[in-house]
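The other protein chains are all here in position, but one chain of the complex has been omitted.
Let's look at chain A:
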Amino acid sequence: MNALRKKLDQLKKPFNKGEKWEKYAPAINAFDTFLFVPNHTTKKGAHIRDAVDLKRTMITVVIALLPALIYGIYNTGYQHFSQLGEAFTFMDAFTHGLWKILPMIAVSYIVGLGIEFIFAIYRGHEVNEGFLVTGLLVPMIMPIDIPLWMVGVSVAFAVLIGKEAFGGTGMNILNPALTARVFAFFAYPTFMSGNKVWVSDASKIDAISGETILGTLAAGKDVHYSMWNMFEGAIPGSIAETSTLWILVGAAILVLTGVGSWRIMAGGVIGGAFMGFLFNLWGANDLMSFPWYQQLIVGGFAFGIVFMATDPVSAAQTQKGKWIYGILIGIFCIMIRVFNPAYPEGVMLAILLMNVFAPTIDHYVIQANIKRRKKRLSAVKVKSA
């Protein structure tokens, strides 16, 4: 370890203060700090610090994403082979999915991190770890057959317009990963919706018809998947959104480590269940009478609530605000699904909508605190007058 450290220090020499490559230091530091937590000590303020840092927090989210991702990789192959009616093993399905998905992840990371590095050097700050999560989320919520260049363009749009234009990490209004998806959704609609995009190679082979459950319902047809299929995730859909089971494992990791807000998740489920139940009572069409508990396990609802709505930067920041924000996402998600069959995937739009409203929710929560303080002040003034 010491030998490696010495070698690294030697390599880093030209990037030190006053040396010729000084301004490129954030780039080399990003790699260095991945190997070693730096030897920085406290200069002011508290002399001791908690072991947690942003890298650790973000890696925890990545770990929480892995179960859903791995299932997504398998499901890609599973959907492809089972729709074709071919015999296949688990490994066949997994390999098929891996070859499809790995390039997407690679493109997403290369494009996004490239932009992040350029901005870090340009602005003279260190590279923020947030993109480790965003870069993995983007491919996970795309349809399997989307061309790689579209992934790249969407990521570039999300990072440049969705994040850096607002001042970088911590300043963005919208969730960057969803910004990438919503960009692709409206820019390339034929690749993002319809019957042919959800199953690998479906557009090339006529025999495959890979509608999602929500698409089927919107078209007024019968759903032929069992509830276990829906929960386990052996259904067509965006790459990693289908398996509620493995998403729940990720949710457990986020909640137990305290990294993801359980308030937002619980609020989302309550809001979604409530709205689904109301529509069940109404029951004017197939989408409305689709059981409320099944609404929660199909489509991107679970994935969105667990991994997207809980992004701390774009969510509400106060405790009460988180509840309101979560509940409203749940309500709007089901509402968009049911009222607008052209956009069966309501969760994306619901979360983006609430991202925009999150600062307003916080404003009113904080205003209550301010009012209490002002009331106390005026009470004192009355007493002394």
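Keep this in mind: a residue touches a chain if its C-beta (ideal position, glycine included) is under 8 Å from a C-beta of that chain, and two chains touch if they have at least 3 such contacts; residues count from 1.
To be clear about the criterion, contacts and distances are computed from a predicted model.
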- prompt: What is the missing chain called in its UniProt entry, if the choices are "Na+/H+ antiporter subunit G", "Na(+)-translocating NADH-quinone reductase subunit A", "Quinol:cytochrome c oxidoreductase membrane protein" or "Putrescine/spermidine ABC transporter permease"?
  reply: "Na(+)-translocating NADH-quinone reductase subunit A"
- prompt: If the hidden chain were put back, which of A:Gln10, A:Asn39 or A:Thr190 would touch it?
  reply: A:Asn39
Query: Which of A:Gln79, A:Ser108, A:Asn128 or A:Gln295 touches the chain that is not shown?
result: A:Asn128
Field: Contact residue for the chain not shown (choose from A:Ser108, A:Thr179, A:Ser193 or A:Ser261)
entry: A:Ser261
For chain A, the residues touching the chain missing from this view: 1, 5, 33-42, 44-57, 59-60, 63, 126, 128-130, 168-171, 256-259, 261, 312-313, 315, 317-319, 322, 362, 366, 369-370, 372-374, 376-377, 380
